[in-house]
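Every protein chain but one is kept in place in this view of the complex.
For reference, chains read A and B in written order, and residue numbers begin at 1 within each chain.
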Amino acid sequence: MSSEAGTHDQLFHRDDYAKKMGMWLFLFTEVLLFGGLFIVYAVYRFKNHEAFHEGSEELSTLIGTINTVFLLTSSLTVALAITAIQKGRSKRAINLIMVTLVLAFAFLVNKYFEWNVKFEHGLFPGMEHYKMLSNGEAQFFNLYFLMTGLHGIHVIVGGILLLIIAEGIKRGNINQGNYIYLENAGLYWHLVDVIWIYLFPLFYLIT
Amino acid sequence: MAAISVPKEYVNFFDIKKGIASWIFTHDHKRIALLYFYSIVSFFLVAFCLGLLMRLELIAPGRTIMGPQMYNQVFTLHGVIMIFLFIIPGIPAIFGNFILPMTIGAPDVAFPKVNLISFYLYLIGGALALSTLLYGDGPADTGWTFYAPYSVKTGTNVTVAVLAAFILGFSSILTGLNFIVTMHQMRAPGMGWMKMPLFPWALYATAWIQVLATPVIGITLLMIIAERTLGVGLFDPALGGDPVLYQHLFWIYSHPAVYIMVLPAMGIVSEIIPVFAKKSIFGYKVIVYSSLAIAFIGYFVWGHHMFTSGMSAEARIIFSVLTFFVAIPSAIKVFNWISTLYKGSIDIKTPLLYALAFIFLFTIGGLTGLVVGALATDIHVHDTYFVVGHFHFVMFGGAGFAFLGALHFWYPKIWGRMYNMKRANIGFAIFIVGFLILYFPMLVLGIMGMPRRYYDYLPQFTVPNEISTVGSWILAIGLIVIIYNLIAGRKGPKVSHNPWGSVTLDWTHTQSPPTTFNFEEIPEVTRGPYDYSDYQASDEQI
Partner (left out) sequence: MSEEKNTHVVSSQLNILIWLDLLIFTLITVEVAQFDFMALTVIMALLIATTKSFFVGSYFMHLKFENVLLRWLVIGVICLFVAVLILLFSDYLF
């Protein structure tokens, strides 16, 4: 076999755009994944408008708003991290990612307390107070736990991804000339943010 | 016909590196395709045997070899394996993986490591699905459709079965994602979209369905798991849930899923016919647009599985009308294939036989689809054997036969040898005769009123059931001949790089078997994909 023609490096080229497109396609699958839950939400809210309002009253608008601000700010810090690495400032990029992770952690802590309050009031499926809820309100809480729970899992996954990326920047594998993986992790993070942007009014702000 | 400079000495992708580790950790799309091939065929054979068992039970009224509970589990597992482990992955994961890069002039897919991951997800999902046989109350007994509320209440291993389907869905998504990026970014220079052959186009349309529809069943199955494990009552009427909503969510994926099954199969037919008619495909652009149209419209017809579920009249009418629309592009393709054959230089070889069988059987299946798609007639045949006949004609007679056609077509490319043509054709003949005897009576039984998923039936249904069961045995004999022939073919005569005389890159510019990266250098494309204008018959004796 010839040594020049047909070799790996001769036939394959680095293609950042392909990686980006691949990430966007993955984001589409996430949109449709959550989309299924939003469909269930739409149907049950349509059928139980009053009950959904009652359910929403049990949630703290203040904590929800604070969490929204945390996530929006974490999106900012990720975007700034990309700007930083584009300008060759790897250290700054790592710091910004750390701030993102702190904000993500704060979000999760809030979520933990919120859920805990629900458990204490017996509002989780199977618990005492839940069993006494009207049907519509039960569906509200089913969806609340499922959707914020699935979202929370994605926050954790996103956080782990960003941690791995930060390590990659530290080692120099991700740098000013090669930062597609940071961009892709950022895209994932922004999607997590966008999902919360919809969850927030749909669960916390039902008048 | 373009000839490649074939160095007499070359190392193919089998020989380049040997040993199990080099296969288990491979990044080569061709090796991954073969890993998929052996796994998928194994699962198919299990499900095939389950089908034979079902037919054995149904040879006579009353209990024959199993009781109703076991029968429910057998048809559920049969469906789960055939759909999630055979037909949905089948053509894309095997032939898509093997052929796609070669036919567009690429050295591999866009994300080879993701490709390997998708295979392992497939294996894990398959193992989980089969594991349900081994413990507790046994495999799920809900039907592959897992309808709530029964799927939530039954004590059989639904949670694991559904988890398996979820993981398999992920595998499917990754395959689709990989193919989309591959086609966007890795076509050879000169191959614009409208110069790409029709098999990749079919895979492209399919890939979009894989990516966009699969997550919906993913989340739906997670909801079933949540109901079973956490007690949330999303689909429980006693808690304000709506079981019909489950059906909506289930079919929002599962209808597009049938296009995941059939679009690649149609791509195979579009690929085979020009080669054996030695003529360019009639209406290339129309076939491209039809494929995309089927994928698109296919998202909006799911309600036709639910006509008797209690949906509103408005919904029923809308879904029925849209269902009739989606039939049109498929019919267009049939006209195009036949027009391609007209005045072509027909070469009756085994792959062509399978392609012709596809057209015949898929047409029957498609026409029976109109019966179930029309509201008034569906009332009569919904949940009867008519539906079972219908979907076996389109899925088995369609996608299944296309699968065999693809196998017989690309066999020499993959393994570098040719099977015995006469024996292959005999196998084909027995197979299709068995198929017709097995499934045609089902259409009759359905009209007569025999319900599906019943392990017993009224005496007046006996004769067609007997005939059908005999058909299953003839089918099995045919399958044995086919498999034996293909295994024996591994020791058959070696072939050149292009024994059929095709003009697509996968044949003209690669060896049989190909090298690891397919090409010595990426070809430059100047002609249309089916340009037989200067075809000259080769001397090669097939």
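Everything below uses one rule, namely that a residue touches a chain if its C-beta (ideal position, glycine included) is under 8 Å from a C-beta of that chain, and two chains touch if they have at least 3 such contacts.
Every value quoted in this text rests on a predicted model; they were computed, and no experiment measured them.
Visitor: Which of B:55, B:248 or B:278 sits in contact with the chain that's absent?
Guide: Checking the options B:55, B:248 or B:278, the one contacting the hidden chain is B:248.
Visitor: Given the contact definition stated above, which residue among A:63, A:156 or A:187 touches the chain not shown here?
Guide: Final answer for the missing-chain contact: A:187.
Visitor: What does the interface between chain A and the hidden chain look like in terms of residue numbers?
Guide: 13-18, 20-21, 24, 28, 31-32, 35, 38-39, 42-43, 45-47, 61, 65, 68-69, 72-73, 75-76, 78-80, 82-83, 86-87, 180, 183, 186-187, 190-191, 193-194, 197-198, 200-202, 205-207
Visitor: Which residue numbers on chain B touch the omitted chain?
Guide: Counting over the whole complex, chain B touches the hidden chain at residues 184-186, 212, 244, 248, 252, 299-300, 303, 311-315, 318.
The definition used in the following text is that only the chains that are shown with their structure count from here on.
Visitor: From the mean C-alpha coordinate of chain A to that of chain B, what's the distance rounded to whole Å?
Guide: 35
Visitor: Once bound in the complex, which stretches of chain A touch chain B?
Guide: Spelled out, the residues of chain A in touch with chain B are 1-2, 5-8, 10-12, 15, 17-18, 21-22, 25-26, 28-37, 39-40, 43-44, 47-48, 125-126, 134-136, 138-139, 142-143, 145-146, 150.
Visitor: Taking the complex as given, what residues does chain B use to touch chain A?
Guide: Where chain B meets chain A, its residues are 7, 10-11, 107-108, 110-111, 114, 173, 177-178, 180-181, 184-186, 211-216, 218-220, 222-223, 226, 230-234, 239-242, 245, 248-249, 252, 515, 517, 519-522.
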